[in-house]
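For this depiction, one protein chain was excluded, whereas all remaining protein chains were kept in their positions.
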Amino acid sequence: MLQGALAGLAAGGLYAVLAVCLTLMSRLVRVVNFSQSATGMFGCYVAVWLSIHVGLPTWAATVVGIVLGTALSALLGWIISTWLAEADIGTRSAVTVAVLLLLISLSFILFGNKPQPFHPVLDGPAFTVGGVVVSQVTVVTVVLSVLIAVGCRTLLTKTSFGLELRALSERPTTAELLAIPAKPLAVAVWAVTGLLSTLVISIVAPSQSNDATSLAMLVVPASAAALLGGFRRLDLAVIGGLVLGMAQGAVAQVDSLSVVRYFLPFLVIVGLLLWSQRKEVWDVAR
Amino acid sequence: MSRGEAGPLTRFGIPLVVAGAAILVGYMLSVGLDGYFVYLGMSAIVAGIALLGLGVVTGSAGMVSLCQLTFAAVGAWVVSWLNRIEAPGGFLLWLLCGGVAAGLVGVLVGLPALRLRGINLAVVTLGLAAAADLTLVQIQFPGTVDGISVERPDAFSDDRNYFLLGIIVLTACCLLVHFLRRSRWGSGWQSVAFSERGTAAAGASVRTSKLSAFAVSAALGGVAGGLLTGQVGLAFPASFTAMQSLALYVLAVMSGVHLIDMAIFGAILWVAVPELLKRWGVPQDWGFVVFGLLGTHALVTGGNLGVAVRELVRKRSKTAAGVELTSAVDDVEVLPPGEPVLVVRDLSVSFGEVKALSHVDLEVPSNGVLGVIGPNGAGKSTLVDILTGFLPQATGSVELDGRSLNGQSPTKRARAGLRRTFQQDRVPSGLTVGSYVRFVARRRLTSAEIDEALEFFGCPPARTPLRSVDVGARRLVEVVGHLLAKPKVLLLDEPAAGLPHEEHVAFGARLRQVPARFGVSVLLIEHDLDLVRSVCDRITVLDFGQVLASGPQAEVLANPAVLKAYMGETEML
């Protein structure tokens, strides 16, 4: 069990980072970004292609992939904040569903639907606990997820950039009346989350099932984790991601429970929704 | 031109005739088409049924469902299993069971996502689709491993006849959706997509409306899956992937499948785009790229093919229908106000530190009109929210006709006979005036009754689609609907706000007759003092959340304190 749980921790760190991205997006730019991990997947696939077919060194290809993931996300953000500036969160999020489909099928065309021959960015064990080997990837992702959450929190609370973002998320019109530029800030948030997702997927993907659909569907466990924090709290999103990853890893040890493992994110989502809607809520305040 | 709605003959006759014609065309196709096209056509039929379902949940009820093919897989699984255990009844019964089973799964999945908004449903359904994807690959469908092929019914055993069966099932599903959309359920779906508050205020349950939409949608998905199993004999997980569910959703959004013809058209696209790409030697995956691009475009611009096509075909009248209040109305004898029918005692509510209302008492007399006036922010709309149950944290008592309403939900209060209208536009644009009025009234109405009431308030005729009615007139249609519900008391929150000022007096004259004509007592919130003067028997004045004055109209309006409050001359402390 412990071995499984620790093995699942790398995936957990991945969920945690993606959950942080989802939370930031939902809080700051009013989107549940279903293409969050697909953007990262696409950037990584391009990196793999560059390193195999163009012969770029792994690190350089990875950097190009991350830049591409960032640019893709920023472009999508620009489209949404230009044409759907006043639209509700449902419509804005639905666009990302179409983009998810677009990215998965594009990657099928460009790279085929088999897992990619990733060159691991990180390799090898970091240390051993109680006879269980913990890989470098695990250590780096977990540390990264915590660092990213802490970093984002600091950015939001301590800098004037973060202050303006929080103001925009609370009352967009009032913020604009105070000369806070809504669109550039929103595009910046999209770009940053695109960067983070591509980065973390580049690190973890080589050691996971890394076909296009699996990577794109990482958004499901990530949203389960984000739901734990109500799409608002970064700390709970990280904890949710790590715990979910460990739970999945632990369950995977038992063959008879493998179906449970598949349904775990779904069950968590359902459970959290049931919990969060004990009280009656209306669609609009008035 | 007749003002009314179409008669029952047209309402039931035309769809049935169209259905008959569709089956006839289907028969000719099944005989005449090349074998390969029959196969393609069958795939389109399956997609068409799934898309019809998506039309109900995404188009009518405004929810995002990303697991339509998971419901199809449930249908396929049930059909395969019943076939494997050689259950009695044969394929058609199994198909029905598959649909029902998928509908039940839909209810189970939909239940947790209901109270929260569409986006949570999207998360839940994507989660289900992803999980089902992996699970199906592992457990496989019953009979697949042993190669036990699903038996088609004897009469439709070869591919051409099975295609005809598909056409019949598809036609039946279209008819079902058509009539459901015209029923109370269908109006509820439209209403809940537009506004949950508006739905509850019409005495309909928000939960039932959403759940029924989701269940119907899932059931149609199940039927599609079952039919597919009959087509190919053995069900394989590859037919039901999350990717395809996503593509189907995007296709649904871009073609506007809440319109039945567009669901059929979308189904043809579903099959034709990959097929054409194949013939041109382009990898079929480009099909989904095309859908993704078109879907993004449709979502960003807020249009879809269905609407675009309809606008091309039909010349849309440019001017929106408005209110015609010019004709004089017959006098009716205004009844003297009677005993209080709505009694409110000691109503208070705070939002954080702010006391929005404190210790408000008021009474609406039967057969009377009570005006509630006061400056902006005095708590008038808050009062209506509390009375109709939208602010359950409020304290105090509300009695309607001697029965306490405390602790009841907005839906319950509406059904008990306490109705309200909203300051905001809460009239769903997808319905016609007539079907909206029927939905809100919640009782059997003759067309004559509806026409008469609409005409009285100068509203557009019953057959007018609400999307071509201007905001002012929509709000009067809302008033008419609630009046025809024959509640004991109707609370009107600035009903004249969308009307040109010149129409206010004419509207007032009609409002004055409401108790006598409709047997409904009225509480009227209004800014226009001319209107208040012409309508209200009694007036209650709110200021800073408290009752400043209350009594007969003349007395209250002559009160200097009231004038000062109203004109902002309040004495400084």
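Letters A and B name the chains as they come in the text, with residue numbers starting at 1 for each one.
Criterion: a residue touches a chain if its C-beta (ideal position, glycine included) is under 8 Å from a C-beta of that chain, and two chains touch if they have at least 3 such contacts.
Basically, contacts and distances are computed from a predicted model.
With the options "Stage V sporulation protein AE", "phosphoenolpyruvate--glycerone phosphotransferase", "Branched-chain amino acid transport system ATP-binding protein" or "Zinc protease" in hand, the undepicted chain maps to the protein name "Branched-chain amino acid transport system ATP-binding protein" (source: UniProt). The hidden chain makes contact, of the residues B:G99, B:G472, B:P487 or B:P515, with B:G472.
From the options B:S327, B:N376 or B:T446, the residue with contact to the chain not on display is B:N376.
Among the residues A:A167, A:A188 or A:V259, only A:A167 touches the chain that is left out of the figure. The chain not displayed touches chain A at residues 160, 163-164, 166-167, 170-171, 173-182. Touch with the hidden chain on the side of chain B covers residues 322, 352-354, 375-377, 425, 470-473, 494, 497-501, 527-530, 533, 544, 563, 566-573.
Heads up, the rule we're going with is that only the chains that are shown with their structure count from here on.
Note on chain placement: the centre of chain A and the centre of chain B lie 34 Å apart, centres being C-alpha means. Residues of chain A that touch chain B in their complex: 32, 34, 79-80, 83-84, 87, 89-91, 93-95, 97-106, 108-109, 213, 217, 219-220, 223-224, 227, 258-259, 262-263, 265-266, 269-270, 273-274, 276-277, 280-284, 286. On the chain B side of its complex with chain A, the touching residues are 62, 64, 66, 109, 112-113, 115-120, 122-124, 126-128, 130-131, 133-135, 138-139, 195-197, 241-243, 246-247, 249-250, 253, 283, 285-289, 291-293, 295-296, 299-302, 381, 385, 390, 392, 409, 424.
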